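Only one protein chain is missing; all other protein chains are in place.
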Amino acid sequence: MLKKLGMMTTLLIPICIAVNVVGGYIVTLLKLPLYLDVIGTILAGALTGPIGGALVGLVTNLITGIGNPVLIPFAVVNIAVGIVAGLCARKGWFTTFKMTVVTSILIWAIVQVTAVPMTVILFGGTAGGGSSVITSFFLASGKGIWEAVFSQSIIVETVDKLLATFIVYFVIKRIPESTLIKFNLGSRYVEEAA
Amino acid sequence: MKALEVRNVSYRYPIGKSTVLEDISLTVDRGDFVAVIGRNGSGKTTLCNILRGFIPGFHKGKFQGEVFVEGRNIDEMSMGEIAIKIGFVFQNPFIQVSGVKKTVFNEVAYGLENLGIERDEIIPRVTSILEELKISELADKHPIDLSGGQRQRIALASVLVMDPDILIIDEPTSQLDPQGTEKVFEIIRLLKEKNKTIILVEHKMDLISEYANRVILLDDKRIIFDDKTENVLTNEAVPNHGVNLPQIAKVGLAYEKRTGKKLKRIPTTIDNAVSVFKELLQEEASDGRN
Partner (left out) sequence: MNRKGVLSGLYPMTKLTVVFFVCLSAFIAGDFRFGYFVVFPCLLILALLEGQFVPYAKKLVSAIVIMFLFIFLIKACLVPSETVLWRWGILKIYEQGLADALSLTSIILVAGGTILLFFETTDIEDFMISLQKVGISHIGSYVFLSTLQMIPDFIKKSKTIMQAQRARGIETEGNLLVRLKAFLPTLTPLIISSIADIEDKVITMEARAFSVEVKKTHLKEINMASRDKIVIGLAILGFVLFLIWRFIL
C-alpha cells in the first residue's frame, strides 16, 4: 500500500507522526490547556489523501502506545481524523480560509463521533487525562454518562481541533511550491496560488 | 567504452518558467574523471540528477532527450540496476543518512540489505570499505553523533559499499571545513586510483585541477567548454562564466601578461607549476651566463 503512495508520502509519514508527538510536547512545555496532537495527521491527510492521513493516525498511537498502551485503541480516533482530512483535501477544502472552516468542523465532528463512544464503552467514561475532572463534574451534577462525556469532549476538543486544522492551513501556505507539487494532492495548493 | 551518454537533453522544472538545460549532449568514457563547473544555478545539479535518472524519474517537469548507461537506455533500467551501476552523493551531509540505523556499521550495510545481499557477504564488504576509507574507528558510533565531515565520508562509504562503477558526486565539500574537505578528497583520490568513472561537481578549482582529466563548464543552459582540464582551466574566457581559474593558472597567466614572455605551458597544478618555473629559472640562469 505504501509503495503505491510513493516515496514522498513514505518519507512524509514519519515527519507527521513526529509532529503529532512534538505538538503535544510543546503544548505541555507552554502549559496550554490543549492537546494539539493531531496536526501531523491532518497535514498528512491534506497533502497525500485519506490513506496517508490514516496511516499517520495509526502509527502515531502505536508508537505512543509503546510507552502507554492505553492509547492504542484511540488510534481509531486518530485514523478517522486522517481520513476526514484526506477526503476534505481531495475536494480541495484546505485551499481557502472559508473552506478550511468547513473542514475543521468536520474534523471536530468525527472526533466527537469516534472518541466519545470509545471513551464510554471501552474505558467507562475516562481515558485518564486531566479532562476527566470535567466528566466527573457533569456526572456529579446528575447528568448521564453519555451526556457527561460528550459535554466534556465538546469543551476540550472544540478549540483544539479548529486550531489544529488552521495550523495545517497556514503551514501548507509556507511550503515551497516546488516541494508541494511532489505530494499526491500538492498540485491543488499550487493551482490555487497561481 | 562509454560509461554515460547524454543525447540532446533539455529540461524544465515543473514550477520553473524557463528551461534549466537546453539541448545538452555529452559522453563520459569509462575511467574518465569529469569535473562539472559553472556559476550557481547553471544547471550542474540538474545535470547530475539527469545522469542518475532522478530526472525525469523523480523530478517531473518537461524532459526531452535520452540518457544511456553503459549503452543501455536508462528508461529501461530498473531502480536496482541503476543503484548498483551509479553511486550518488550530494552536498548536505545531514540529510544523507537513512535515519533508521543506530551504528555507522549498520548504516553502511543498509544499501546491501536493500539489495538483498546475504549477511555473510555484507559483513566483510562493510568491514573492508570502512578500512579502505579509514573510518573503521567510527563503526560503532551513532550516525547522529558525527560531524558533517564524518557524515559525508559515511555517505560515501554507504554508496561505495555497493561497488558502483560510476560515481556522481555533487558538491561533496561545500558544507565542510578544510579538514573535512581534505578527507573527502582523500577518498576521491582513492576512487580515481581504482579507475572508477567519476562525475564531480565542485567549486574548489585547485582541487579540480589536481584530480579531473576533463572539465565541463555549464552556463546559460548550455555546455560552454568540454575539454581536457589543462585546456579549460587555462582559458581566459572561463572567468566570464562566473568561475575562477585555479590560483596557479592565474599566476602563470599574469606572468605572461606582465613579462610579455610565453611560458611553455600555463600550469594548472602544483606539479606543473614546479616544473614550469624550474625550467624557467634554468633558462634564465643559462641566459644570464650567456
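As written, the chains take the letters A and B, and residue 1 is the first residue of each chain.
Note that contacts are C-beta pairs under 8 Å (C-beta built on N, C-alpha and C of every residue); 3 or more make two chains touch, one makes a residue touch a chain.
Given the structure is predicted, the values throughout are model-derived calculations rather than measurements.
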- Selected from A:38, A:59 or A:80 as touching the chain missing from the view: A:59
- Task: Spell out the interface residues on subunit A facing the chain that's missing from view.
- Result: 1-3, 7-8, 10-15, 17-19, 21-23, 25-27, 29-33, 36, 39, 43, 55, 59, 62-63, 65-70, 72, 123-129, 132, 135-136, 139-140, 145, 167, 170-171, 174-176, 179, 182
- Where subunit B meets the left-out chain, the residues are 49, 52, 54, 58-59, 78-80, 83-84, 87-90, 92, 95-100, 102, 105-106, 109-119, 122-123, 144, 155, 158-159, 162
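The criterion applied here is as follows: only the chains that are shown with their structure count from here on.
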- Query: Distance from the CA centroid of subunit A to that of subunit B, rounded to the nearest Å?
  - Reply: 45
- Using the touch rule from the top, collect the residues of subunit A that touch subunit B in their complex. 7, 14, 177-178, 181-182, 190
- Would you pull the subunit B residues touching subunit A in the complex into a rising list? 13-15, 58, 60, 99
